[in-house]
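Taking it in order: structure first as structure tokens, then the write-up.
Note that this complex is displayed minus one protein chain, with the remaining chains in position.
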Amino acid sequence: MPGFFTVSRACLIVAALGGLIGSAAAADLKVALSTNLNTLDPATATFGEEYVYSGLVFSALMGTDADGKVYPDLAVSSQASADLKSWDFKLRPGVRFQHGKPLTSEDVVFTFRRILEPGTGSGARSDLGLVESVEAVDDMTVRFKLSVPYASFPELLTGRHMRILASDRADSIKTSPSGTGPFRFVKYTPGDSVELERNPDYYGADRIKLDKVVLRIIPEAASRVAALRAGDIDMIWNAPLETIPDLKRNPDVAVDARPSGTWDGFVLNNTKPPFNDVRVRRAVYLTLDKRALVQFALDGQGEPTHSPIAPTDPAFNKAIGFQPNIAEAKRLMAEAGHPNGFKLDITVPVGRPARERLGVVAQQLLRQIGIQVAVQRVPYNRYSTEIAGIAPMYVDGFFARTVIDAAVYPWFHSKGAWNGRMWRYSSPRMDAVLDEARRTPAVDKQRDLYRQYQQIMVDEVPGIIAYVSNVATAYRTSVKNYRTNPFLWLDLADVENVKAP
Amino acid sequence: MAGYLTRRLGQIVFTILAMSVVIFGITQVLPGNVAYVIAGQFATPDQIAAIETRLGLNDPMWQQFLRWAGAALQGDLGTSMVMSRPVGPLVAEALGRSAQLAGVSFLLVALIGVVVGVVSGVRAGGWFDRVALVVTWLSVAMPQFFIAIVLVLLFSGHLGWLPATGYTPISGGVLNWLSHLILPVATLVVGLFAHVASLQRASMIETLGASYVRAARAKGLSERKVITRHALRNALIPTVTVLTLDLGILMGGIVVVETVFSYPGLGRLMITAVEQKDLPVLQASVLTVTVIYAFANLIADLCYLALDPRLRTGHAGVR
Partner (left out) sequence: MLASAELRARPRLPLPLVIGSSLLLAILMASLAAPFITAFDFDAMDVTARMKAPDAVHLLGTDEFGRDVLSRTLHGASTSIGLGVAATAFAFAIGVPLGLLGGYMRGRLDDAIMRTVDILVSIPPVMLGLLILASTSPGVWKAALAVGIIYIPILIRLSRSVALSLAQEEFILAARTRGEGLGWILFREILPNALPPLVVETSLRISFAILLGAVFSFLGLGTQPPSSDWGLMIAEARPYLEQAPWIALAPGVALCVTVISINLVGEGLRQFLDVRSQPGA
């Protein structure tokens, strides 16, 4: 079979040469993402991969570093009025967009007005619901007027969608974006890659050591891991947690995993039977052993929690335990009129392995109190029309927010923008605590209120927040100075990629 | 013959029309709403309404379809609803990349399939035939995605010889281009060559038993000449027919292979479009595949006709 041998020999030669080609350019970084980008417009981005791209090409007024600390980015200072309802931001001087236009307050006003316009379809519109107006005071000063006093407004402006756009490039945002970030946009090949190059005009350009960044789209987790091992890529952004033990065994690969506020949980529909009865919700809460969920769904890479407030947060309520109580759960089920349980569908999103596993484990655990669960896998982008706010119980999860208020208010306040599309939960007790916390500038008192909030979460159980997961980045050891950002954006300041010649 | 060809071509046009209506219908019943894909799960009703109006999603169905069809007939395939880019170049680029994958695979399937089939046919029952038999049986029994993952883990993850995923244009260096093609091509070839090989083997055995081959042998021609001059040419004909059909099957295999290898081709584009309910992209990509597949079928039928003249008067659909 001569043909076959020729082919296999060619494989070897190509493979050897492929390795040489790969190591020729040293200051490049190839990062694997898992999903195709839908849009290049930061305001309408809806998922992590899009935020990674927009974070590299654009800058926001405020940023968050790897320790979760908020720092001024395009804004150099902020000044609030005494009633905390009017905020002035001074812009960094000398910043230019990648097409040459200097940054002025006009661009900031353009950006925020665009987000607030319903037709834009920006996910940040609900976060900015408290903004009444945004105006340019002078060329370098912007004023936000708020409808309520809000002490942590600058933190809110680190939001993923609030990247500053150029006011004179409104038409080309989606095709040839121009930002003020560390990298310039070069090319986007849908389904394959986004190519970026160093932006020499970036205000922090001296800290950017990489010449080129390629974001490679690789949906198969197993392929991503293999590509990293082969040196085909240098980094896996948001590495699947189940692959960490395996990756750690490889001497050429480093894994940086750290706790975050990214949470997964079970959304219960509070308006429909059986979960309109708080006893049934509590029974489910008492049955789902969160420590087991962390082991099964995350391979131990996370911590059980009561709400989106992570155990690492000073406001975390340590007084509440995680011990399941099956006997009590059974009693509650019987009291609620379900002594023999009932049948239930749990919906999980396709292609999000941790959340799929969460559903499968819940199916096992809930059997103990007689609930017969069928797991339904549904593609995530069907959630909005078929599942969210409709299904009795489904698995979902969200990235960390920089402010506790932004992480809980929209979800659990009866007027919260997202509550109405998820749990449909309404409780005067909850509303009072969340409103009070929002208005309270004193840190200690605010923390106390958030501890009360967590108690309500387990008393009234609008839904069950299972855990906060670690976020991990896996990279070749040639990559230096990289730190995983718990908010999952890719922070490449000071990062180098020194490959052996 | 001309009449037959006209009829088949008309049929293809009808198929394309029917498909475009079917795809349009499917996107209407497909769950999900493209406006939510664009604006995210938590868009407010007024945001959704604004996007729906912008995309004309509230117009009557027939109006939406005619708008699409009218533009398509003038060569304008529209704009991707989700990615806001023109569909024409999007599909053309993806098709170009898939064609490289399919083209190389097809050539190898033909080459390896025929060589293996001829050699095992000539020495039926010999050691090569037996090994080839076991290999073909195994390759048919393994799902393509499993072969693909094992190949990635072995050659890329474990040995580090080949890139695991992706695509490099040929302008980025022939070797680089080839190195990205090897694993996906190998997966497709392993999955398909067995079919060709076993057919070629059967047809080789049959031809070698035919009277004219025996006659050639009786003339005292060397075995090599008997095989290459007489048997091979006739034994190839049925294989050629099946190969054209395999081209269509290859298009299906590409969906799976492109997913595993993150190869930015037509299959990936199609899956994404289905998931996102991106009608213009779905229409263009599915119709492209339908056209290719229909023509592959037509060529297969024509080959078969040329092979078996008895069928020329009847229905060519007999297979």
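The first chain written gets the first letter, and so on, giving A and B; residue counts start at 1 in each chain.
One rule holds in what follows: contacts are C-beta pairs under 8 Å (C-beta built on N, C-alpha and C of every residue); 3 or more make two chains touch, one makes a residue touch a chain.
As the structure is a computational prediction, the values presented were derived from the model and not from experiment.
Student: Where does the absent chain make contact, in terms of the chains shown?
Tutor: In the entire complex, chains touched by the missing one are A, B.
Student: Thinking of the whole complex, not just what is shown, which of A:E50, A:E220 or A:D313 touches the missing chain?
Tutor: Touches the omitted chain: A:E220.
Student: Tell me which residue among B:P143, B:G172 or B:G209 touches the hidden chain in the full complex.
Tutor: Within the whole complex, the residue contacting the unshown chain is B:P143.
Student: Among the options B:A69, B:A92 or B:V255, which residue touches the chain absent from this view?
Tutor: With B:A69, B:A92 or B:V255 as choices, the missing chain is touched by B:V255.
Student: May I ask which residue of B:I51, B:V119, B:L188 or B:V242 touches the chain that does not appear here?
Tutor: In the full complex, the listed residue that touches the missing chain is B:V242.
Student: By the contact criterion defined above, which parts of chain A meet the unshown chain? Give residue numbers in ascending order.
Tutor: 220-222, 225, 240, 242-243, 245-246, 292, 295-296, 299, 350-351, 353, 356-357, 359-361, 363-364, 374-379
Student: Against the chain that's been left off, what residues of chain B make contact? List them.
Tutor: Residues of chain B in contact with the hidden chain: 11-12, 14-15, 18-19, 22-23, 26, 29-31, 137-138, 140-146, 149-150, 153, 157, 199, 202-203, 238, 241-242, 245, 248-249, 251-253, 255-256, 259, 270-271, 274-275, 286, 289-290, 293-294, 297, 300, 304, 315, 317-319.
Criterion: only the chains that are shown with their structure count from here on.
Student: Between chain A and chain B, what is the separation of their C-alpha centroids in Å?
Tutor: 38
Student: For the complex, which residues does chain A have touching chain B?
Tutor: So the residues of chain A touching chain B come out as 1, 3-4, 7, 10-12, 14-19, 21-22, 36, 38-39, 44, 46, 118-123, 125-126, 174-175, 189-193, 216-220, 222-227, 229-232, 379, 381-386, 388, 417-418, 421.
Student: What part of chain B is in contact with chain A in the complex they form?
Tutor: 31-33, 35-44, 46-47, 49-51, 54, 82-85, 90, 93-94, 108, 111-112, 115-116, 119, 128, 149, 152-153, 155-167, 173, 175-176, 178-179, 182, 259-262, 264-265, 268-269, 272, 275-277
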